[in-house]
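What follows is a set of notes on a single structure, which appears directly below.
Excluded from the complex is one protein chain; the other protein chains are retained at their positions.
Note that the chains are named A and B in the order they appear, and that numbering of residues resets to 1 at the start of each chain.
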Amino acid sequence: MAYVSLETSGKVARTVSPNFSRNTRAGRLKHLLSTSAIDSDDVDEFCQAAEAYEIGRASARGSVGKTVALLFFQPSTRTRIGFEAATVALGSYSIGMEDMSASRTNARTGESLEDCAAVVSRLCDAIVVRHHEAGAADRMAAKSLKPVINAGDGWNEHPTQALVDIFALRRGLGTIAGRSIAFGGDPRGRTVRSLIQLIRFEAPKEIVFCPPPHYDVPTDILSAIAENQIRYRVIPEITDALTDCDAIMMAPYDMSDIGEPAASGYISPNATPESHVITREKIERTHSQALLYHPLPRQDEIHPSCDDLPNAMYFEQVRLSKFMRMAVLNRILTAN
Amino acid sequence: MAYVSLETSGKVARTVSPNFSRNTRAGRLKHLLSTSAIDSDDVDEFCQAAEAYEIGRASARGSVGKTVALLFFQPSTRTRIGFEAATVALGSYSIGMEDMSASRTNARTGESLEDCAAVVSRLCDAIVVRHHEAGAADRMAAKSLKPVINAGDGWNEHPTQALVDIFALRRGLGTIAGRSIAFGGDPRGRTVRSLIQLIRFEAPKEIVFCPPPHYDVPTDILSAIAENQIRYRVIPEITDALTDCDAIMMAPYDMSDIGEPAASGYISPNATPESHVITREKIERTHSQALLYHPLPRQDEIHPSCDDLPNAMYFEQVRLSKFMRMAVLNRILTAN
Partner (left out) sequence: MAYVSLETSGKVARTVSPNFSRNTRAGRLKHLLSTSAIDSDDVDEFCQAAEAYEIGRASARGSVGKTVALLFFQPSTRTRIGFEAATVALGSYSIGMEDMSASRTNARTGESLEDCAAVVSRLCDAIVVRHHEAGAADRMAAKSLKPVINAGDGWNEHPTQALVDIFALRRGLGTIAGRSIAFGGDPRGRTVRSLIQLIRFEAPKEIVFCPPPHYDVPTDILSAIAENQIRYRVIPEITDALTDCDAIMMAPYDMSDIGEPAASGYISPNATPESHVITREKIERTHSQALLYHPLPRQDEIHPSCDDLPNAMYFEQVRLSKFMRMAVLNRILTAN
């Protein structure tokens, strides 16, 4: 499989909205539902804005006083608190629900997602929604008067996390171009799907999957990689990634609960086999320099004894997330 | 039955607090527990203030920096988010609980509503409470040092929703005076009771009920109408209202869950018989000009295919709710 060489481009050409002209960029992205709507220039713009927020050099004038409704139908810690922290830092306000079972769009009253969007969008300037159903954010966007940001919809996508991940990968690696990036754990998760669609712009040397043997890498993810002529391979042991790769994006070994409503009580099996666990001992034995990322929460796939190693980037990834969510919110709040 | 003619008055005389002098009006309304405490001048004042907020022409100086505690013992979307959005717009802050089962006034710890009010009122400038028990807001007001706003108490009342409804009816109809206003669905709900007590000031031509055959219109509601010499009648099919009325305020067909605690898991029967459902087909067949209102959430009593018709006012009603809740909050926060 061929891949775009670092020398000639450093990046693959953007493949989305090629006719899109630069000066109307800001207004183009009404909602943020999928990373498939984002092109390479968008990613650069988001990363530059995030960096500017990090060093306190970016204006948020357009966001001041605006209200962002957080509608969480699924549990969340870092996404929700990250968006809250971002609204505070922008001078805007988050309103709404940490637990939508306390809303009328719950199992008991049964208001539809469409009505929920129609209603809430008349009381705020943007909606951030997490839901256990794939497509929930799209359904809300169809009836919302205001922009909708998908903060995770079932098995489908989690685009702001993917932007965070790109920002953190660039930060750790300098550039993703020419680097070997591994994905450990369940390859079916929404963050993997969203991230793959962005990473293809970054001209990595290769993508390496270390999935559990009982779950295949979804075919749409493999297609997205192939379309962009990025080399990929599948490995059976995470130590191979520690040896061969520049960065490893970990995920829980089995994320089967991601499409379940909270009330179902379903809990994913969470014992990761030794072959797929990253430990301090493995890192030290392989003298691995691979940077470790994780959208979190983790189960047991990265042992806490790794937290102090220079490889560990997953908490820095959280710190950076606030600035990326500021960038996303500010663009969404000011463009519409 | 006689009714006050539009020509001679446009409004029935206000019947509440007749000795109340205009200059102390602002200070009169400490709590907002029931629309029975509101007179015709209050309604005008609230509507004018709401309109001023809508066009950005109203000061909220007295509300800036104040804190409003939201205490929701029952699920809510639009009331809670509406109050939150209103506090932000006023420069004040909402604190507190979207789900009071996470408070100590829950089934487990069992702190009384009275103690809850005594405590919370020492930490905020106003309380907004929703509860499944009729009279809960009154009980809290009796022990609260600060104003209490009833955001729905069981079967009893929901006064801010009634103010929103009056504001939205006036907006849609120009005036309610001389108009025929229908109420579809369960006539026992708290919004119906609160609204009837305000609508009697507005000199409608008649009130038309289209209730399910198994629930009578509550006698206190019929008395309130009769006392104000407003004509009313009961119809068996909602198409009659589409044909005859200027506006229809819909409600779910059966709201039996409204007095139940969330933890009960009780779910109202929610299949509306065809005779009581508004569809696009019925509107088009009858060439109805009737404006459709609904406090929401709806079940199946208004089909979503109606949403795009010019008749549909129920989402505009939500948009207007924010300005009315600003008006209520600002008056309550500044008068006390």
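Note that in this section a residue touches a chain if its C-beta (ideal position, glycine included) is under 8 Å from a C-beta of that chain, and two chains touch if they have at least 3 such contacts.
Treat the numbers as computed from the prediction; the structure is a model and nothing was measured.
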{"item": "Residue in contact with the excluded chain [from B:124, B:313 or B:326]", "value": "B:124"}
{"item": "Options B:52, B:97 or B:222, residue touching the unrepresented chain", "value": "B:97"}
{"item": "Touching residue (missing chain; options A:112, A:299 or A:334)", "value": "A:299"}
{"item": "For chain A, the residues touching the chain missing from this view", "value": "72, 75-78, 80-82, 84-85, 88, 94, 98-99, 257, 262, 265-267, 270, 296-299, 304, 307, 315, 318-319, 321-322"}
{"item": "Residue ranges of chain B at the interface with the undisplayed chain", "value": "65, 67, 69, 93, 95-99, 101-106, 108-112, 114-116, 118-120, 122-124"}
